[in-house]
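What follows is a set of notes on a single structure, which appears directly below.
Of the protein chains in this complex, all but one are displayed in their positions.
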Amino acid sequence: MSAKKSNDPFFWTLFGAGGALSAMLIPAFLFLFGIATPLGWVEGPAYESVKMVLLHPLARIVAFFLVSLSLFHGAHRFRFTLYDGLQLKHLFQLIAVICYGGALAGSIVTGYILW
Amino acid sequence: MNRNAHHTLHHPKWYRVQKPIFWWVKRFADIRFIFRELTSLAVAYSVILLVVIYRALLTSEAAYTSLTTTLREPFWVTINVIALGAVLYHTFTWFNLAPRAIVMRLGKWRIPDLMIAGGNYAAWIVISGVIYLAYVSG
Amino acid sequence: MASTITIEVSRYRPEEESEPVFQSYEVPLRSDWVILDGLNYIKNELDGSLSFRWSCRMGVCGSCGMMINGEPVLTCAAFLESYAPGPIRIEPLQHFPVVRDLVTDMEDFMGKLTTVKPWVVREEEKPVEEGEYKQTPEQLADFKRYSMCINCMLCYSACPVYGLEPEFTGPAAIALAQRYNLDSRDEGNDDRMEILSHDEGIWSCTLVGECSEVCPKDVDPAGAIQRYKLAGATSWWKSILLPWQK
Partner (left out) sequence: MFESDPTLTIAVVSKVYPMRSHTVSAEGGAAAVIKPNDSLEDHIYDTISGADWMCDQDAVEAFVNEAPKEMLQLEHWGCPWNREEDGTVAVRPFGGMKIQRTWYAADKTGFHMLHTLFQTSLKYDPIERFDEWFVTRLLVEDGRCQGVVAVELATGRIQPILGRSVILSTGGCGKIFPFTTNANIKNGDGMALAYRAGVPLKDMEFIQYHPTGLPFTGILITEASRAEGGILVNKDGYRYLQDYDLGTPHPKPVLRSMELGPRDRLSQAFVKEQEKGRTLEGEYGHYVHLDVRHLGEKIIDSRIPFVRELCLKYENIDPVKEMIPVRPVIHYVMGGVHTDIDSATPLGGLFAAGEVACVSINGANRLGSNSLTELLVFGARAGRSAAEFAKAHQGFTNGIESQVLDEENRLNTLLNSDGTEKVADIRSEMHETMESGAGIYRSRDTLEQSSQKIRELQERYSRVKVEDRSMTFNTELTSILELGYMLDVAETIIQSALQREESRGSHQRTDFPERDDDQFLSHSLAYREDDGSSRVDYLPVKITKWPPGERVYGEKK
């Protein structure tokens, strides 16, 4: 067995943190913004108040971590789904670069938009 | 290892099967697993949506209003319902598996797995409630 | 003995066939018979040439694992009745090369077992004359669960990652490593971490969790691997952030 030192611990940590954070926060957010408000079940708050809450520096930091870590979470899982589900292990370097690269790019864009 | 039996290792006569590409459609448990893994796409989609909302918010009120209007289209509502289903599945599987990795103790007493999972759910309900109240009360 | 049940057994005779074929047998359906009793009935009464492994008939030697209707199962612990009216399809454990009929090749697993150093590693051995190493019931409870593995390899058969990637160290071997890691008498943690924290070790596992589902002894290898990953990640960050420690 090739005992190559793995860099998986790094991505796994991001994956884990993203998994936990997204499990906690996303359902409520998605329900409110994506379903309840558009369907008129609840009345969405006015532009100004949304802005006030979401643009609060603390909220921005939370949002940044949520987005970035969740992207890494998704990237990590999707990468293994491609390996296992479609047996694309032989392309592993390419897939890893695309998945984690995508997450990294997404995080940068998010940071740029937020600040 | 059984060094003397090397000639039997990978014996040519032994029959081997290669897993078919779509191995996971045969068993319910495997489909469920692949579905769990695919929730990663829903998670990614959701945070991208969040970023889009931020961008609109930061651009102008008009942009924000137009976004909320777009989100009212049946197409997007459907997408979001699907995504929510997947994300909820992610949440449940995640909380149920968390105690597997984490062993918590109070003194000598090991906190049972069910309580750790329960704690996760409790926190989740509280946090979701807070978000909801903050949102509704504007 | 009123009724019978049909058993379809996968036969592979390497001298005669190039791939397995199914052969059907009728065996009595008795309420206290397990599948293994059915197989023995076939061997004793119907067809002496059927090959399969078994020994204890009490779920502890670990030799009688097979695929029953596509699921890995200990055949001495599964009643015929629970599969009535049948037919019952019996195949060798999947993901392993088939030697003959229901017999698979175990060498890969045996090799992996050795690589994880499943023995007490100590810097200094205490002489036997000085008595036992003290270990409280709580310390025992820490690893007890992971020490219950009977090496039946059902978990390997259930784990798709192992099926796709035979290099993967796999659930039982990692659980065994964890059994020694958590033993208060052992000091081999770092050694084993070195061995297992590579791509084919713990990081290959995507927490499918099926290994724990099928485990007849409730060893929970999936949990063992998860805990191992957490420990692995922690030590990785430590080595990055606090490189002077070690």
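Each chain carries a letter (A, B and C) given by its place in the written order, and its residues are counted from 1.
One rule holds in what follows: a contact is a pair of C-beta atoms (placed from the backbone, for glycine too) under 8 Å apart; a residue touches a chain by one contact, two chains touch by 3 or more.
A quick note: this is a predicted structure, and the numbers were derived from the prediction, not measured.
Participant: Return the single residue from C:Ile7, C:Met67, C:Ile90 or C:Val103 that touches the missing chain.
Facilitator: Touching the chain that is not displayed is residue C:Val103.
Participant: Which of these touches the unseen chain: C:Ser63, C:Ser197 or C:Gln226?
Facilitator: Spelled out, the listed residue whose C-beta touches the missing chain is C:Ser63.
Participant: For subunit C, enumerate the residues touching the unshown chain of the complex.
Facilitator: Listed in rising order, the touching residues are 13-15, 31-32, 34, 43-45, 47-49, 51-63, 76-77, 79, 99-101, 103, 105-106, 110, 113-114, 117-120, 125-126, 128-129, 131-137, 139-140, 143-144, 147-148, 150-151, 176, 180, 183, 185-186.
Following the convention adopted for this analysis, only the chains that are shown with their structure count from here on.
Participant: A-C or B-C: which has the larger count of contacting C-beta pairs?
Facilitator: B-C
Participant: Report the inter-chain centroid distance for subunit B and subunit C in whole angstrom, where each centroid is the mean of the CA atoms.
Facilitator: A distance of 28 Å separates the two centres.
Participant: Residues of subunit C that touch two or more other chains: which are they?
Facilitator: Within subunit C, residues 160, 164, 206, 229 contact more than one other chain.
Participant: Would you please write down the residue numbers of subunit A that are in contact with two or more other chains?
Facilitator: In subunit A, the residues touching two or more other chains are 77, 80, 84, 87.
Participant: Okay, in this complex, where on subunit A does subunit B touch?
Facilitator: Subunit A reaches subunit B through residues 18-20, 22-35, 37-39, 42-47, 49-51, 53-55, 63, 66-67, 70-71, 73-78, 80-81, 84-87, 106, 109-110, 113-114.
Participant: Give every residue of subunit C touching subunit B within the complex, in rising order.
Facilitator: So the residues of subunit C touching subunit B come out as 12, 14, 19-20, 70, 94, 97-99, 105, 107, 110-111, 114, 138, 141, 160, 163-164, 206-210, 213, 220, 222-223, 226-227, 229-230.
Participant: For the complex, which residues does subunit A have touching subunit C?
Facilitator: Against subunit C, subunit A makes touches at 1-6, 8-10, 12-13, 16, 77, 80, 83-84, 87, 89.
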